[in-house]
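A single protein chain has been omitted from the complex, and every remaining protein chain is retained in its original position.
Up next, chain A:
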């Protein structure tokens, strides 16, 4: 449906579809609680839906409407929801990985320093494994665990 709307010019800019890959992320996200965080890439529509953002809010965001989850200011690639702990929607390959590592770091910090509890999941594709930031974060995740 998004593809059809895009080809008809009703959606504009960039729209990246996640068709056929939904199972993996849906499985993971169903195991998370509301306070756990998800960081995604530009293929973030399904992640937002799985985490609990309403379909209406996601669709409205794709059409750039003020009723969208980011009032039309984010768009297809930048879905955020503070209520459902979706920490974006990032356009650049690998950009979300350090942000997710930071959110996971916060879980550890909150546990050790502030005495609170939560988890984070980052989603990315196989092409991202070429990216330097990915390895930087693997190194630091092991260093600070």
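The criterion applied here is as follows: contacts are C-beta pairs under 8 Å (C-beta built on N, C-alpha and C of every residue); 3 or more make two chains touch, one makes a residue touch a chain; residues count from 1.
Everything that follows uses one rule, which is that contacts and distances are computed from a predicted model.
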Exercise for review: Determine which name in "phospholipid:diacylglycerol acyltransferase", "Pyruvate dehydrogenase E1 component subunit beta", "Ferredoxin-2, mitochondrial" or "Proteasome subunit alpha type" the UniProt entry assigns to the undisplayed chain of the complex.
Suggested key: "Pyruvate dehydrogenase E1 component subunit beta"
Point to revise | Touching the absent chain when the full complex is considered, from A:25, A:40 or A:81 | key: A:81
Exercise for review: Go through chain A and note every residue touching the omitted chain.
Suggested key: 37, 39, 69-71, 73-74, 78, 80-83, 87-92, 95, 97-107, 109-110, 112-114, 118, 120, 132-133, 136-137, 139-140, 143-144
